[in-house]
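Removed from the display is one protein chain of the complex; every other protein chain stays in position.
Moving on, here comes chain A:
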Amino acid sequence: MGRHTRKLISGVILMALAGAGAAWWLTKPRAWDAAHWEGLGEPDLANGEQVFWAGGCASCHAAPGAPDDQRLVLAGGRALKSPFGTFHAPNISPDETAGIGDWTLAEFGNAITRGVGKDGEHLYPSFPYGSYARLTAKDVNDLWGYLQTLPKSANVAPPHDLSFPYNIRLALGGWKLLFLTDEPRVAVNNADAKLARGQYLVEGLGHCGECHTPRNTLGGFEPGMWLAGAPNPEGQGRIPDITPASKSIGSWSASDIASYLETGFTPDFDTVGGLMVEVQKNMARLPPSDREAIAAYLKALPAR
């Protein structure tokens, strides 16, 4: 082997290492600086409960088919079907071994807003941290306080059942690099407190876009299609468009939307159905001003 060849080979190896290093650095899990979770004080449990319902935690983390009085036992186990495989929601009850009872606020906060697990690993975006990224540190602190007041469960939920290559957690760093953002999804008039609240609830806590926005093959949102409707991840049918162009709700007034979220009845007395039944039950627990804010925001969206 000549001197030049050897030099060339070591050059290539060096470049490959540098590339791998850059890729590692670009895609490594990124928690918040510790200071982000400090000085938040005692949690406001009443607000924590509102955050809990607005965030829909029980819809995935209560046992599937749990009766109404068991919905606060966050035992996990719900299966979420997707083109990448089946995700299983984990136990997030305060149980120290089966649940997240031994986590700190910072660990919980980094999981919910940055998709970083207790051991610093990437979490799958089936846990909608891509939406929760918008949560204020105060809301996270209040929610964390509230979760600790809930019953413990020793249930161990099954692990995710994903096909190759989606079962490689490291690759999620690439997904985050491409798609994880806490920027607004659309521009609305933020000077209007009601619209700003609606935006926080729809784009953040309520994570409406996770089902109502279509995704590309890598699982990122299609640009310019915010809340424009998408295939039903569970198979047949569609998750409807909820922008003003919607065939289902485009003709509804803001108060029709707020009333639907409260009672489950559409203006022509059909009712809520499918996966939205769970969501509507949660929305019914919010103060009326929050449902009105959601309605105002939806009416202010660009029609798609």
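Criterion: a residue touches a chain if its C-beta (ideal position, glycine included) is under 8 Å from a C-beta of that chain, and two chains touch if they have at least 3 such contacts; residues count from 1.
The rule is short, and it goes like this: contacts and distances are computed from a predicted model.
Per its UniProt entry, the chain excluded from the display bears the name "Cytochrome C556", taken from "Sugar ABC transporter permease", "Cytochrome C556", "Extracellular solute-binding protein" or "Methylamine utilisation protein MauE domain-containing protein".
The missing chain lies against chain A, touching residues 229, 232, 236-241, 247-248, 263-265, 268-275, 277-278, 280.
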